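Provided herewith is a single structure, encoded as structure tokens, for subsequent inquiry.
Missing here: one protein chain of the complex. Every other protein chain is in place.
For subunit A:
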Amino acid sequence: MISPSSSPDSTVKDPGHPLVELSHVEKHFGSLHVLKDINLSVNKGEVLVVVGPSGSGKSTMCRTVNRLEGIDSGVIRIDGKELPQEGKELAMLRAEVGMVFQSFNLFANKTILENVTLAPMRVRHMSKADAEDLAMDMLSRVGVDSQASKMPSQLSGGQQQRVAIARALAMKPKVMLFDEPTSALDPEMVNEVLDVMVGLAKEGMTMICVTHEMGFARKAADRIVFMADGRILESGTPEEFFDHAQTKRAKDFLSKILTR
């Protein structure tokens, strides 16, 4: 007897389903309701930029996608797979989701090269030689390969952030999360990081970027999501959002940001 094909692989090869999907996500910090009924889906290859005033919950939302923040209710799926509880399975899933932080968070006790090779070796069990080849590729891609043997503290903020991007890329993630990647940078270093991000977007990387860089949003985003007070108020193409914002909150926000 031929049994019906055993339970389908959880990474279903359905091109229609979104890569990242949040539905009815709710989160509180104590009595503060930070995420209110968040529904969002990001397709493969899509570049989503999340904007909004500070305290709107956009960073928190970004951090829930790889469960650095837990949620109170709702469902988050990555490539059709629901986020598991803390443990090995979650670690494997996080390995597929690259994350770049506002404060770089390079490992202070490791060289630049070791920062990039660590996870491929420990999580993907790559040999040291292969991991170093891969790391040098990634570092040259972001233009800091000449700094490979230095410690993070010897690099400028912009260089550190580019290393952080290389570190995440070395895991060959399905999606990259950027949590205000340029907010801690000196103004003259913002563009070197944004250039790398624009390059990634052009290569078809799926990206969720929380940022205040409206120029980047206009240039690289496929879709812009506007958040305020823990809610998604608008979602649309850059043209729709910047030129024809619907809500008063979004218009207020844009008037404050764009007159500068």
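Please note the rule applied: contacts are C-beta pairs under 8 Å (C-beta built on N, C-alpha and C of every residue); 3 or more make two chains touch, one makes a residue touch a chain; residues count from 1.
One rule holds for everything that comes next: contacts and distances are computed from a predicted model.
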According to its UniProt record, the missing chain among "DNA-binding transcriptional regulator YhcF, GntR family", "Glutamate transport system permease protein gluC", "CidA/LrgA family protein" or "3-oxoacyl-ACP synthase" is "Glutamate transport system permease protein gluC"
Hidden-chain contact residue, picked from the options A:95, A:136 or A:198: A:95
What residue numbers in subunit A mark contact with the hidden partner chain? 66, 68, 86, 88, 91-99, 101, 103, 105-110, 118-119, 122-123, 151, 153-154, 164, 167-168, 171
